[in-house]
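Note that this complex is displayed minus one protein chain, with the remaining chains in position.
What follows is chain A.
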Amino acid sequence: MTREEIESREDESMMDAPQINKPKPEEFFNVNYLRIYYGKSPFSFFLTIKTFDLLRKPNNKYIIDGKHPGCDEYYFGRREFSFTLENDVYLRYKSFKNASSMEDAIRSHFPYKIDIGAVYSVDPDKRHAYSQTGSNVFTPVERELVFDIDITDYDDVRYCCSGADVCSKCWPLMTVAIKVIHTSLTEDFGFKHILWVFSGRRGVHCWVCDPKARRMTNEQRSAVAEYFRVYKGNENNARKVALMGYSLHPFLARSYVDYLKGFFEGELQATQSIFSTKDKYEKILAMISDEDIQSELRGKWENSARSSLSEEAISLVRWEQLKNTLQSKKHKAPTLRMCVEEIVFTFTYPRIDLEVSKQMNHLLKAPFCVHPKTGRVCVPIDPNNCDEFDPLAVPTLSQLIEEINSGGSRMDVDDDSDDSDTSLLGKSVKFFRSSFLEPLLKSCKEEIESSYKTKIGKSKDSLSW
């Protein structure tokens, strides 16, 4: 667990090393800014942290206004948080009795990063007190189903950037990923409360907060994660996606028809021109397991190298050639049957970091945190309008500070006044509230009430019996 965490941080920082020409991170991010961000809270970091995590849980609304008898007032106290402080000092298993004690802790530590973990069976802060009673009492009991997609994992199919860099040319890969996964989560698995969040630099996080999802076991989480797994590539095998069988599974077929195919032939060709040079198309040829076809296509393409067409046009022409060739030889070998689909999937299908989803105790950065390297705020993404999201337009900490200094923002912490729209974060906060938080709260309320009613009903029954 801890080590996975290290892994992710290490990769991030590793990717950073070579970018010397970039502005120093301090310009985007420094502790003093953070102090203001956490401390003055004119744009309600706490509102969001609080609302996201306190209110996300079934009962928290009731903690605040009091006393629904069916609510579990210790739920929040058993939620694990972790803080990453300056110099990568890493504090795990922090828990807070209530929102104000969490607020105090944040203001005294100024964490660079706040992660949200699972809800445990006992208060994580006091886990040692239970550790020697012999049985394994300290175990995670509830956890949102989370997904983490990083653009870094697409390095072999994007030619504009690499590592942690993102530009408007490769971000569409993320957009497609959001669409594919979001559709499946709602259509196939029937989840309703799904939050997509920009991770601050190079990817997106997804939180599925339905009660059913929160209570899934590790095994069930793995099952869902595996359901999404198509890409099995590793460094020692050129064919990264292997589709067996005579047709695509309905989920894959829908993804292919609705999203992937169009994206591959349209936007991806336009931005990445994946067939335009020898280096690029050799990679694709390696995915075709038939050597005759490989050499046939290679011959065609090498000869046509000096064409006057644009890169994109060349790429499109070659893709048509490849499709036609494969189509005509379809029945030659069983491994060629799905070859066209395999290539499309290799380039466009979401590459989820599965380990994050599989274990309940995995931590994930809280929404509305500030990414320490870019200074960008982790704002929610609307999955229905994700095409419009621009990662480079996300407000940075320094911009927010500027806004405060100029007195432009008058957002209040406790009520969502209408002028919030005008501030930098206002739109995100509003979206977060109206399309995620409020429906979730409503359904949680209903859930609590109905379960409380059945409890009452049951105890009445048993009494009379």
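The rule is short, and it goes like this: a contact is a pair of C-beta atoms (placed from the backbone, for glycine too) under 8 Å apart; a residue touches a chain by one contact, two chains touch by 3 or more; residues count from 1.
To be clear about the criterion, contacts and distances are computed from a predicted model.
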item: The complex's invisible chain, by UniProt name, from "Elongator complex protein 6", "RanBP2-type domain-containing protein", "2-oxoisovalerate dehydrogenase subunit alpha" or "rRNA-processing protein EBP2 homolog"; value: "RanBP2-type domain-containing protein"
item: Options A:E80, A:D115 or A:D153, residue touching the unrepresented chain; value: A:D153
item: Among A:R239, A:K430 or A:K445, the residue in touch with the chain that has been omitted; value: A:R239
item: Missing-partner contacts on chain A, residue numbers; value: 1-4, 6-7, 9-11, 13-14, 17, 72-74, 77, 85-91, 94, 109, 121-123, 125-126, 128-137, 139, 141, 152-153, 155-156, 187-191, 212, 215-216, 219-220, 222-224, 226-227, 229, 231-239, 244-253, 351, 354, 454-455, 458-459, 461-463
